[in-house]
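This report concerns only the one structure given below.
The complex is shown incomplete by one protein chain, all other protein chains being positioned as in the whole.
Every chain is named by a letter (A, B and C) in the order it is written, and numbering of its residues begins at 1.
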Amino acid sequence: MKITEAKVIVCSPTRNFVTLLIRTDEGIYGLGDATLNGRELAVATYLEEYCIPCLIGRNPFDTEDIWQYFYIGAYWKRGPVTMSALAAIDMALWDIKGKVLNTPVYNLLGGKSRDRIMVYCHANGTDLSQTLEEVHQHLEMGYKAIRVQTGIPGIASTYGVVAKGEKYEPATRGVPHESSWSTEKYLNFIPRLFSAVRDKFGDDIHLLHDCHHRLTPIEAARFGKEVEPFHLFWMEDPVSEELQESFRIIRNHTTTPIAVGEIFNSVFDCNRLITEQLIDYLRMTIVHGGGITPLQKVAHLAEVYNVRTGFHGATDLSPVTMAAALHFNTAIHNFGIQEHMPHEPLVDEVFPHAYYFRDGFMYAGDKPGLGIDIDMALVDKYPYQRAYLPLNRREDGTMWNW
Amino acid sequence: MKITEAKVIVCSPTRNFVTLLIRTDEGIYGLGDATLNGRELAVATYLEEYCIPCLIGRNPFDTEDIWQYFYIGAYWKRGPVTMSALAAIDMALWDIKGKVLNTPVYNLLGGKSRDRIMVYCHANGTDLSQTLEEVHQHLEMGYKAIRVQTGIPGIASTYGVVAKGEKYEPATRGVPHESSWSTEKYLNFIPRLFSAVRDKFGDDIHLLHDCHHRLTPIEAARFGKEVEPFHLFWMEDPVSEELQESFRIIRNHTTTPIAVGEIFNSVFDCNRLITEQLIDYLRMTIVHGGGITPLQKVAHLAEVYNVRTGFHGATDLSPVTMAAALHFNTAIHNFGIQEHMPHEPLVDEVFPHAYYFRDGFMYAGDKPGLGIDIDMALVDKYPYQRAYLPLNRREDGTMWNW
Amino acid sequence: MKITEAKVIVCSPTRNFVTLLIRTDEGIYGLGDATLNGRELAVATYLEEYCIPCLIGRNPFDTEDIWQYFYIGAYWKRGPVTMSALAAIDMALWDIKGKVLNTPVYNLLGGKSRDRIMVYCHANGTDLSQTLEEVHQHLEMGYKAIRVQTGIPGIASTYGVVAKGEKYEPATRGVPHESSWSTEKYLNFIPRLFSAVRDKFGDDIHLLHDCHHRLTPIEAARFGKEVEPFHLFWMEDPVSEELQESFRIIRNHTTTPIAVGEIFNSVFDCNRLITEQLIDYLRMTIVHGGGITPLQKVAHLAEVYNVRTGFHGATDLSPVTMAAALHFNTAIHNFGIQEHMPHEPLVDEVFPHAYYFRDGFMYAGDKPGLGIDIDMALVDKYPYQRAYLPLNRREDGTMWNW
Partner (left out) sequence: MKITEAKVIVCSPTRNFVTLLIRTDEGIYGLGDATLNGRELAVATYLEEYCIPCLIGRNPFDTEDIWQYFYIGAYWKRGPVTMSALAAIDMALWDIKGKVLNTPVYNLLGGKSRDRIMVYCHANGTDLSQTLEEVHQHLEMGYKAIRVQTGIPGIASTYGVVAKGEKYEPATRGVPHESSWSTEKYLNFIPRLFSAVRDKFGDDIHLLHDCHHRLTPIEAARFGKEVEPFHLFWMEDPVSEELQESFRIIRNHTTTPIAVGEIFNSVFDCNRLITEQLIDYLRMTIVHGGGITPLQKVAHLAEVYNVRTGFHGATDLSPVTMAAALHFNTAIHNFGIQEHMPHEPLVDEVFPHAYYFRDGFMYAGDKPGLGIDIDMALVDKYPYQRAYLPLNRREDGTMWNW
């Protein structure tokens, strides 16, 4: 069996997605997601110009060798562009393998380790009362776990928050929006938020919070310590994530569980976080982490050190990645939770999928492969449109993590 | 002063180069190199589609803020594509700054710390006698330091080696060439090579060797130990470089100095190598390391820990990077050595430059900025042509580091 | 371009300052501060007798080489006298470089990374009510960050505190004043101080406190822990600073951020504090730390490890150092805060400067070089007068850190 064709599809049904479609000489094709939010075309070029010519003629079952071919073969390894391209190849090959064997991909990864996948949703409000209302609405929708973000008094715009009635989507047209940031105001307000949420909704729901890389290690330690009474499921991305040892500072001071990794793309971004047990949940996604093949290895390493997965799952990942994640989550032992930020209905139309949400949980479905497809007729209607994620500056103008 | 225009120039005078040209409202322009060997167009797309729209209108003197803007602002940080794009921006801005202030860039980086830049060249032979002849020829050319690579009996093709009379250039047209590898044959032969070189040429020349990432840590430890009698200037890239702690194994066993880093792109790729003093020379280049701005920071860190620079300088870096490196090397305190693999004459025609080689040393020249230009008429004659670096497999077919 | 003359100017407009003026063959001159509070003439001798004869004829652009010349060349390296002398040379050379290139020094250090420099002031009272009044007054003056020190009941005189209406200036004529100290009384009282300040002024201002080296590590750990509810911006100089590992004890117990370094003069005084992330803010000043050249290196090291600057800025540093600090603070990425203890008007007359204070922030100004001058006519009116910093003893007579 041989790969005969591969093509990159860039479309923008409300937001940009990069999809790789690999065809074989037996007529079967597979899909992979290569979307790197705000940098889509660089990945598309990477695939088209460098990877695809080398794919033709290879046996799609050789997922390990092909992965190493493009990982080692790049010479300049790692990085979001490289690894997103590689992830798309890997996902498409697993999809093909499942389809050829006529079995869901989870069966190739170890079978079913659980019946259902707990997901968490986003409740975002511009102020405390709107946020509480959002929490309420998501509980009504059946979610058992809710990430809560709120507007901070004195800060014009806050990560994860939009005006009532709007849908949160950070990437925008034109040059990047620049928001303003005050760590001090944030740190003073958030414990009050979680106090209010627990007061109103009790202890039985899982509460999560995303610090979005904006604290220093000692500030994150204070944060974790101060929210301990509210028993967060996790605090996410407390600090800039390049320096793994910075998590030791946080870890020494608080028992609030820590999640990190949505911008990681290699085991070497987190090997110390895992082996020193500095985190509890790893968020490195299949699309940015290089595919199912390397994520399986990372999950295996994490299992040894009591770290569970908590994959990033915002709308910047296409349904292809969501499908892959749900198969993965179904099979591995040390699954923790899965982020769920539902796509616009149009996105689901472009990418028809077997997976579904029911009462706070998601299910991979039982179709062969990843159970995902792409509607090529719809794709052409929604061409790529440049959009950027926002940037962020401290109040004195210093560039800061968004 | 404002940036008014930026454009990406991809040309292939014998090999591919990606160049960024930034223009200002005062008519002055600067050049930056964005070449990522074998992945050129992905960087070009990254610059054109994401960076350039955000550059227009900025003050070119704000090198630190602009760097952080594109580094932090990418959200998915690091990686060779991202950092090569950022390097091109940063180099071009320093070039502009020097031109506007009418001074060579080295004066902005601390002035002259030395008179001349020691470089090392490559002596490559398919067998021992050809290699010894190559060493001889390079000594005649004035080089004081020579990297010696040789064909290994029983291995069909070896890294760094070509048939007599040909020029070594690893990237080739068509799909990547796959070479074959035997660590055992290599380890058995190389000590004999250096024994022969020292016998013939004595102790007064600097000898270097590149293991090209192909050993395991304990094999590299053996290698270092066995070549100790021949006093190598360094052993380069002894092992795959992602796992920084693997260098501890080597370090515990041998006093042969270690150089690594030509594929690094961030201080976080090497901060432990430096602070734990596991290496002696850092090879992270200006083009792949994100520019002059971050390299200055890394060099400053390295100075504290007795690590010197030994920048990669093969032909895959354009003369723009060589110019930037020579200004950098002139100014910083902890310069060690600079690789020098001369470009084809046509490349020097396309990129006229102030720097020059004389009797084993290079000199940055004293022109304002980086002292480099691009001949736009010539550029159009040599359009991009896809070429790949080779891949490498062990004798049993296992994908291995090239 | 060559240095043709250098002279040391010692003057005492209300307090002693040592200034180095370096002239070049092109008529341009630069200024550097060499003031070491209470040890001024030793630095002046060091400059006059050892440094100046070696400066003549050198190229003022070679800041790195000249720095190494006097650092390495001293053979007995480091120490406050040596490094203050070297700092004056380095500052004056950067001033010259900026003037020759007709650009503010911040442009040579990376351009503008922010619009404004947050400063903190001193609110000192002999008792709680006077201290609260002082805080109030400084808020009225526009400060966003205030260091609060207070007289401790049962201790005759306390660091940083003077009678109402007097201006705090620790150095005095005659032999040194000896104050008396009780750690126990201090530790019991300070949490009440900050409780009162937060009660009265709320959470929106930054509060700082200086322990002035007087605690043991475990006492400092208790201190930090007990003031956590009041969210200090930092606790400064908690312990005697020679033993870097003693900060680990503090760090293990409290999330109160830590600042230290006003008496450091070398990266080797703080390299472990930084790389082990034991502190949050580094206070080593440009004048005592050896100049802009080494401070840039230290800031670059600190950036990797999430440590920000918080330069010492009391009146013992002349306006030349303040100017250099503001240019530095404008350019580096990891600026935190700057101390601001305004000079007497007479000092500002002697040293006319481009920098200014407005509404809680300072600005470097946009003059070429450091934007600072010295009024040679005024200088002669205020000759040096010996003055000492106080000393401190525990209640039983044991010599203790002041």
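Note that in this section a residue touches a chain if its C-beta (ideal position, glycine included) is under 8 Å from a C-beta of that chain, and two chains touch if they have at least 3 such contacts.
Source: prediction; values computed, not measured.
Shown chains touched by the undisplayed chain in the intact complex: B, C. Of the listed positions C:H136, C:K167, C:K200 or C:R386, the one in contact with the omitted chain in the full complex is C:R386. Touch with the chain that is not drawn comes from one residue among C:T45, C:N102 or C:T172, which is C:T45. Only one of B:L93, B:I146, B:V304 or B:V350 touches the absent chain when the whole complex is considered: B:V304.
Residues of subunit B that touch the chain left out of view are 112-118, 203-204, 206, 228, 231, 251-252, 255, 257-258, 277, 280, 304-306, 308, 333, 335, 361. Listed here are the subunit C residues that touch the chain not shown: 36-39, 41-46, 49-50, 53-54, 65, 68-69, 72-83, 175-176, 242-243, 263, 265-266, 268, 271, 288, 386, 388-389, 391, 399-402.
Going forward, only the chains that are shown with their structure count from here on.
Ranked by separation of Cα centres from subunit B, the top chain is C. Looking at which two chains touch through the most C-beta pairs, you get A-B. Per-chain Cα centroids separate subunit A from subunit C by 45 Å. Centre to centre, using the average C-alpha position, subunit B and subunit C are separated by 41 Å.
For subunit C, the set of residues that touch two or more other chains comprises 112-113, 304, 333.
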